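Once you've had a glance at the structure underneath, I'll fire off some questions.
Excluded from the complex is one protein chain; the other protein chains are retained at their positions.
In this document, chain identifiers A, B and C correspond to the written order of the chains, with residue numbering beginning at 1 in each.
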């Protein structure tokens, strides 16, 4: 039982490492099959056998994950604590939906939702993080910057609200206004929430282009807002960089550990 | 009165902290209601009761903000100084427009503008910054980099003007030119200001796609401009990073100035 | 003459500073007028008086710049050296085209080009850089990173060529191919240069959306290329950040100048 525990929960032994790699491949394959099942092309008659193969492979992996879940429960020293931990719930949610499909009509809507819950399996990829110290460093850098991130989100909220309201007025209420409806019928900025969506898509430089300014004044204002918003949105990358640089510098200074310049003893 | 002052203006006491959190929720809810009122769907007959609920909730919050404003005036040591400060004016502007709607006809244009002024309430979110030192650090980093930002904006202005004029010539005046109008009718670059708008949208990597080069030469030139512009626009992120890294290093060096743990002399 | 030299060429005196600010406003206004002249709306009869106002204002500014150019020539100690310097040529090019328009027919194509040359005035904005040391620091950081930038451009060239050719094959030559033309008629990737343009627009995250993959395999490959290209294109921002952080650290270390820990003399 101890051996099994080492293999399943620890990654220090060669067997544990191979177990982890095998699990990773199984999770990725499973995600792939669940995702491909939703492609409309594969539902056409010509692809029936391929879809069957996907389903079979998916069931094979589900049974594997079930065995793994039971083994984890058996060899864990605190089975209940594992069962109600975050990873335990993820492990359970990644096998239960497949079995529930037996009790649900084959073409109903709830079946589709059940099937998608299996995609939560992708979180198990993160369990393999325990192999790496780097995840801690990253979490620590983000955690150190949490207050800055809250301030930043507050500033983004203000910027998005004000620029959304401004663009809504300029594009929809001020220019080329229809006599009857009192709005510009060509405007893409049909409401303030829509304009705030535009502001987020623009400030993050995603820029889909499904909502763009049409009037000259709107283009001028949005050009200014883009430059301001761009300056704003690059700030958090500076925060994270600064934290990571600081961590790395602290580390290399600790490694140096030079003697005190007065008493010449290395503390 | 002192107790009330502590609760409303300071965030150090538990009561003051809860007051701040309650205020934050009220501001966010109020912004949401004002924004949702502009969605065209909610103006249809079926949603009349929902729209009424929004309006009622919004009035409730307005009265709350009015009471808060009066309390702030009453318990402030310098009521006039508060009333004419930036935050005092924001507080006033976030309640007055609601009351002014009584004096304005119900379907007029000025009503819509009045309603939107209420969105300035979002600035009150920033008042809660006083809880955090991080805002000072961020402001300081941006302030330290101000001269660099001016130089950078000058370079961006030059780049936008020159690339805008260049693309206007290539796309509109040089190729596939119409005999009568002397311009390329398919060109998206209809004028130099329009081309400058394209240059800003492109250099910041937003890239809506509403204005794109159509000629081969235009595509080649814009590919070169994109690479140059991209190199240019990443520079300010380096500035802010460098400032923030510098600040963090200075801080950790100040913290280090501890005496040697053996001879207790600060070297 | 020395006073005039100080005012025009130096920014240390109050008069020189005001001269610089006035010049900046004049340049920006001039750029604005030249750009607005190209907007098609202003060429319609209704806007004739506004267009005349633009032209008059533009002539007034041109005469101002001419006087400034002559003053610079007069009070410079080496007029010829100034005249053939970069800034001298920019100053000359920003006034000469306006006068040349007298010798050119009023509706000809060369007139439009002449007019646009006036936009080179925007470079004069950079002359005001001499007020700031920050420009030197920025130039130095970019200059220090020049070899890295060349390596980076070589890697970008390889990535753009290989992904362009790959996407051209997948999208145009391999799937949904027309029997007669041997190419996919729906493909946006009509040639390798077009695909390379797509690769540049995508890797820099501009993403216009005028050229997008249509086939499933094309989408999968482009998703992988986007992730790889994104990882690649963020590298130079790291270079510039590192240079700027290094510069700032060197500076603050020089300021510290602590005494030698052995002989206690500050070198």
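Criterion: a residue touches a chain if its C-beta (ideal position, glycine included) is under 8 Å from a C-beta of that chain, and two chains touch if they have at least 3 such contacts.
Everything numeric in this text was worked out from a predicted model, so none of it was measured.
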{"item": "Chains shown that the absent chain touches, full complex", "value": "A, B, C"}
{"item": "Touching residue (missing chain; options A:23, A:75, A:156 or A:192)", "value": "A:156"}
{"item": "Listed residues A:15, A:29, A:227 or A:247, member touching the removed chain", "value": "A:247"}
{"item": "Absent-chain contact - pick from C:34, C:61, C:95 or C:196", "value": "C:196"}
{"item": "Absent chain, residues of chain C that touch it", "value": "147-148, 150-152, 154-155, 157-158, 161-162, 164-165, 168-169, 173, 182, 190-194, 196, 202, 205-209, 212, 216, 219-220, 223, 226-227, 230-231, 234-235, 237-239, 241-243, 245-246, 249-250, 260-263, 265, 267"}
{"item": "Touch residues of chain B, complete complex, unshown partner", "value": "39, 41, 205-209, 216, 241, 245"}
{"item": "Residues of chain A in contact with the chain not shown", "value": "31, 34-36, 38-40, 109, 112-113, 116, 119-120, 122-123, 125-126, 128-129, 132, 134-135, 137-138, 141-142, 149, 153, 156, 193-194, 196-197, 200-201, 204-210, 233, 236-237, 240-241, 243-245, 247-249, 252, 261"}
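By our rule, only the chains that are shown with their structure count from here on.
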{"item": "Chain contact topology (line, ring, star, complete or other)", "value": "complete"}
{"item": "Centre-to-centre distance between chain C and chain A (centres being mean Cα positions), rounded to whole Å", "value": "36"}
{"item": "Between chain A and chain B, centroid-to-centroid distance (C-alpha), Å", "value": "25"}
{"item": "Overlap residues in chain A, where contacts from two or more other chains coincide", "value": "205, 207-209, 216, 241, 245, 261"}
